[in-house]
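In this view, the complex is presented without one of its protein chains, the others remaining in place.
Up next is chain A:
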Amino acid sequence: MTTTTLAVLVPLLPFLGAVAGLLLGRTAPGFVRPLAVLPTLTSLVLATLVAVRQGGDAAVNAATELTPTGSVPIELALHIDGFAALVAVLVGLVASCVQIYSTGYLRDDPRYPSYAALVSLFTSAMLLVVYSGDLIVLLVGWEVMGICSYFLVGHYWETPEARAASLKAFLVTKLGDVPFLIGLFALATDAGSFRITRVLGAVASGSLDHPTLIALLLLAGVAGKSAQFPLHTWLPDAMAGPTPVSALIHAATMVAAGVYFIARLLPLFEASQAAMVVLAVMAAVTMACSALAALAQDDIKRVLAYSTIGQLGYMSGALAVGDRGAAVFHLLSHGAFKALLFLAAGVIIHAAGTNSLAAMSRMRNLRDRVPDAYWTMTVALLALAAIPPFSGFFSKEAVLGVAEHVVTGHTDRAPAAAGWIVLVAGLLTAVLTAAYAMRLWLLAFRGRGTEAPDHGRQPLTMTVVLWVLAAPSLALGGFAFRLLPDWFDGRDLSPTLTTSVLGTGVALVGGIVTYGAWRHTTALTARVPLGAVAAHPEGDAAQVEAEAIATHKPAYGDIAYAPDPADPGRLLLSPLHRHAAAGFHMDAVYRALFVRPVQAGASLVRFLDREVVETYVRGAGALPRWLGAAVRRAQTGNVQTYVSALLAGTVVLAVAVVLVATGA
């Protein structure tokens, strides 16, 4: 088979799997699991084949136009360069791991068939986005991912948190997608094509009329999808979905789609200095604030969600200083270790029966209950904190190294201001990242208090994938930083001495300070008992998690916060803690800016409809109603009355005819 055929099959197989899963889910439950896992695994194999064949050489381009669509043609196009090939392998790997993990995680879930089909559909859409060479086809995948995310976040729709979160995720990303769509149209109008290659050609020849406007409109969509400030608020709430979904969609792939999109069209963004500075500021604010917020969260998955936002900020930062190689490198290594973190968190939530770190810190020996999750999560957290030689170190140093290059004037691809912003924010975030990674590890695994509950071993499907993902988290960076430049733009990704020392140094400082704070506060855990544990610990992991999410608010008063004086984050952030736990009140801002006006408008419309329009309608109906009431009187139900009326009418008519005929 040619590379093109293979590449077409990669997104097509999960799509067919999803359709078959939806159709057969009820009638043939035995086929659901193979239909979920096998197409995704096959896709992974095919994506790897495509990557091997492409090999970082010239991009594979193929296009076919189904039908002429008027002004600017829309083509089914593939554009597979090194970036696309490798990102597709990552998507395939994470999706396969998640599908296998889900068979254990949602073992007894009655809605597993539709869940698995939606995950397959999502995988197919993401692969379409990755391989697509046409912006409209890319947009189709982009929106399908959005709707899959909506359905999957709302998987536990019995809980009000999940319902609210799925709506929020959908609406907030749409807030970005509308400008994104307009941006795409503006871009196509200027460039005369939706094909990525032609658009980049138009950018190179300088024939774009409004590069800044287009870049800023597209940035809005990217901010929504990739959860960048100020459209990041949906991602922490999206943790109300099942953990495998968080791992696949809200950590490794969909949120990376925005970053990947900019990486594809980076020359377009580079054409506008303003857009690059905006991107840099956005990345810096996102990184720093999300890291602070992560330090204050109580829900283990929300910590990881804010961490995802921060790491996506690193990727945007790398793009803002004009190096997509570093950005996609971080995307790949982050995809692996963050998926691992989430999947391990799912195992921990199942074992502990709670998603609250405060409750976990009061459990002894939780790490002995879940040894696989303990070891793999340690690896992933070290990768997240960018400690050498884990993969996160190399990718993060690549980002910081590029920023340093820009600052010192080695390259003129980006304004120096952007370089400074990214570098300073990146180093600050490195401290905080190490701090919250340390806090998460200490609270989850070094708890003291009552013995952790024992529910037996976790299903094999859930622990094996952890080790599968641990391998790239451990070693991807070290092996890849020399090879990846061949696949990407050819620029060096090896860590530079200055940023390596600085980055590792601040990470160690962050970790050690947190450890000190924890030693200081941990004595308080015994004095303040806390804890809410799921009501059905013997159920499957999905049920435990749904109950944990539903009970967090009644138990602690807030979905993100627990009144725990033994939390080292509280000591470290002391005055900021309250604001950081609430995500710096972005939700309140949105509430004031969007939700309240919309609600006020809705109540006005309701008043107009109920009181004004309704009155006219009632008035118009009154006369016919009266007439009807009068006519109804004649209907007595007695047949003889009717016949008498008939006779009377006939007599009158006959007399009238006689009178007319005689001319009287």
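As a working rule, a contact is a pair of C-beta atoms (placed from the backbone, for glycine too) under 8 Å apart; a residue touches a chain by one contact, two chains touch by 3 or more; residues count from 1.
Basically, contacts and distances are computed from a predicted model.
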Pick, from "Thiolase", "Substrate-binding domain-containing protein", "NADH-quinone oxidoreductase subunit K" or "Sugar ABC transporter permease", the protein name that UniProt gives for the chain of this complex that is not shown. "NADH-quinone oxidoreductase subunit K"
Options A:T27, A:S205, A:S574 or A:T636, residue touching the unrepresented chain: A:T636
Considering the whole complex, not just the chains shown, which residues of chain A touch the missing one? 632, 635-640, 643-644, 647
